[in-house]
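One protein chain is absent from this view; the other protein chains keep their places.
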Amino acid sequence: MGYVAVQGGREAIERACDLYESSRSGRNSSPLGLDQIREQLPLAVDRVMGEGGLYAPDHAALSLRQAAGDTFEASLLLRAHRATLPRLAESLDCSSSSMRMVRRISSAFKDVPGGQVLGPTSDYTLRLLDFEILEDPLARRQLIRDRLFDGRIDEEEVPDEFPRVVELLRAEGLVEDVETGEDEPFDITRRSLVYPAPRSARLQAMARGETGGMLFLAYSSMRGYGHIHPTLAELRVGYVPLLVRNPLTGEDVVAGEVLATEADVVSRFSDPEGQPRFHVGYGMCFGQNEVKAISMGVLDRCMRAATPSSPAEDQEFVLSHIDGIESMGFSNHWKLPHYVDFLSDLDRLRKAQEVDRARR
Amino acid sequence: MLAGEWLSGGAGRKTTWGFLDDGAKKDVRRALLKAVAIPGYQVPYGSREMPLARGWGTGGIQITLSLLSPEDVVKVIDQGCDGSVNAVNIKKFYERVGGVETTTDTREATLIQTRHRIPEERMDAGQILVLQVPYPEALREVEPSEANTRRMHAEADYARMWLHLYEDVVHYGEIRLAYRYPCTVNGRHVMDPSPIPRWDVPKLHMADTLFLFGAGREHRIYAVPPHTRVEPLEFEDHKFRVEDFHGKSCSRCGATDTFLDEILGPDGTRTFYCSDTGYCDKRRR
Partner (left out) sequence: MEPLLRAHGITRRYGRGCDRCLESTGAEAGTNRCPHCGTVWACRDVSLELRAEEALGIVGESGSGKSTLVKLLHFDDEASSGFLELSRLPSLREVPELHAEGADWSRNVLVLDRYRQRRVRDASMGIVYQHPHLGLRMGVSAGGNVAERLLSAGWRSIGNMRARASKLLERTEIPLERMDEPPRKFSGGMQQRVQIAKALSGDPPILLLDEVTTGLDLSVQARVLDMIRSLREELRLSMLVVSHDLGVINLLCQRTMVMKNGQVVESGLTDQILQDPQHGYTQLLVASQLQ
C-alpha cells in the first residue's frame, strides 16, 4: 500500500536515530572520554563554546562527542541547553588588561611593553603529517615536557598586567575613540536585533558567530571587496577573571575565569572630515580561536562604514547571516518534506504553461 | 554529573516543565499579546534556541510551549500529515517535556501546531492553531533589507508588492506565487501566511479560531485573531485562485473537497490522496 507515512513514520524515525547513535559510537574502538576531547581537541571545544554562546568546557566536550565532531550541531546542542537555564546574575564589566596571559603578540611593533609572548601556537610548525605520533605517543609527550620544563622554571618573571597596545596608541592620539552612545549594552539573547544595531549588539552577535562565516566575510573585505587593510595591533589569549557582585554583601567576587581570545585591529585613517587617526576594530570570543577574533575585529571596523559599499560593510547583511546555528538549521530544513508547497508550485506552472500555449 | 544529562535520558536531573524557563515563556506571551493587538504585524522577540535546528519549527515550538498547560490535547502536523518525520519528532518532544496528551483528530485538539497546512475541518473558538514560519516577511520577495521592509510596513507602502503581481500577470498571464501567498490583514498589514498552499488562505478569513505564527530563526511572532479580515492580494480583473483539483478525488476516502497530495507511481500514473491525513482517516471510519 502506498500510504505508509501515517503508520510507519514513528518507528522509522526511531530506528534512524538508533542507527546514527550506533555509527557514532564506533565499532571496536574504545569510547571517547570527555577528558580526552577537552584536553586533546581543545580548539574544537573552544569553537563550540564560542558559537554555542555558553562557556562550559565539559558540556562542549559532551556535545562534540554527541554530534560526532560536527561543530554546527555541537554548538546547537550547547545553545539549546542554555535556553533552559535561568539567568542567576550578571557579571560586572571587566578589563582585559588583567587577563592572565597565555599568548600575546603585536604585529604593529617589533617589541611592546610587556613583550611578545608566543604561547601555544601552531603558527610556526611545518604542516607535515607527522607519522611518528602513531608510534609511541606517550613517550613523545614525555619528551616534549622534558624539553619545555627542564631547568627552565622561574627563568623569567611574567608581568601581572600587560598594557593594551591600542591604549598606548590612543594615549598618543593616534587612534579614534569609539563612541557607542549606549548606557546599557543591548542583550541579543533577550531581544531581537534591530537595524541599525548598536555596537554592543554587533559585538555580541559576532562573538556567537560561526567562525567560517565570519572569516569568509572578513576575508572578502581584506582581499578587495571593501577597504580594510588591517594591522593587528595586538592579539591576546588568556584567562579573564569573571567578577560578580554578591547581592547580599555588595562585595565584588571573582566567580571564575574564562579563556578568551582578543584582537585589536587598526586600519588606516579614512575620514576626510575628522581628525586623521587610525580606525580600530575589536574582536573577542571564548577560548582560543584566533581566526575568529581577527575576523571579528575586521568586521567590527567594516560595519562602521558610513555608507556600505561592500557586503562586509553592510551590518544587516553581516549580522543576519553569520549565526551558524541559524544558517545551518535553515539550510538543513530543505530536507524536510515540502510536497504541499511543491504541488502548489506545480499547479502554478501548469496553469502558466496553459496560458503560454494559448498565447502562441 | 553534567547538567545536560536529562537530554540523553540521564539520571537525576529534570528540566523545567515545558522545557523553556518561565522568563522565556513570559517573553513569548508578551509578544503574542502584542501580535494579537496588531493583527498581521510582525513583533520582534528574543527567540530562544530549541533542541531542534533553526528552520525546523523552533518559532512554532516556542509559542506552543509558552501556551501549553497539562490539560491540553496537542496535535502536530507537517504538510497536513500527523505521521510526517518532523511532526512526529515535535510531538515526541511535547510528550517528553510536558507529558501532554496528543491526538490526530482536529476536533479533539485544543492546540494544533502545523507546518505548511491548515486542517480541512473548520476549527472553533476554543482552539488555537500555531503555524511554523520560515519567512515572516511577505515583502522579502521584493526587498531583501529588513530595515527597509519595516519602514515599508510602517508606511503601508505596498506598491512594490502589487507591482510584482502586476508584472507576473503581464509576463506569465498568471501570478506565480503558489504558496506563502501575501494577504492584507485587517485592511492594514500585508502578511505572509506561512507556506500554506493558496487552498488554505481563505480559512484564515473571519475564522472563529486564533492563528499564531512563529518564526524562531527570524525572531518574529505575529497573529490573526478570530473574526479578522484576511484578504489575499488580488486584482479586480485577475482574482486570487486556489489550487485546481477539478475532476480529482482522494483514492482513499473519495473526498472531492480537500487539498490532494499527488503521488507518482513507478509506471508514471498519478494517484491522489488527502493531504490532511487525520481528516482522511476520520472519513474512512
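The first chain written gets the first letter, and so on, giving A and B; residue counts start at 1 in each chain.
Keep this in mind: a residue touches a chain if its C-beta (ideal position, glycine included) is under 8 Å from a C-beta of that chain, and two chains touch if they have at least 3 such contacts.
Remember, predicted model here, so these are calculated numbers, not experimental data.
A.B. asks: Which of the visible chains would the unseen chain be in contact with across the whole complex?
C.D. replies: B
A.B. asks: Of the residues listed, B:Glu95, B:Glu167 or B:Asp208, which one is in contact with the missing chain?
C.D. replies: Residue touching the chain left out of view: B:Glu167.
A.B. asks: Among B:Asp72, B:Glu141 or B:Asp157, which residue is in contact with the omitted chain in the full complex?
C.D. replies: B:Asp157
A.B. asks: List the chain B residues touching the unshown chain?
C.D. replies: Touch with the absent chain occurs at residues 151, 154-157, 159-160, 162-163, 166-167, 169-171, 235-238.
By definition in this document, only the chains that are shown with their structure count from here on.
A.B. asks: What part of chain B is in contact with chain A in the complex they form?
C.D. replies: 2-4, 7-8, 15-16, 19-21, 23-24, 27, 44-56, 58, 78-86, 88-89, 115-117, 134, 145-147, 172-180, 195-199, 217, 219-220, 243-244, 252, 259, 261-263, 265, 271, 273, 275, 277, 281
A.B. asks: Taking the touch rule as given, give the residues of chain A at its contact with chain B in the complex, in rising order.
C.D. replies: The contact residues of chain A facing chain B are 2-3, 5-10, 13, 58-59, 62-63, 66, 76-77, 79-87, 187-196, 316, 320, 325-333, 336-341, 343-348, 351-352, 355-356, 359.
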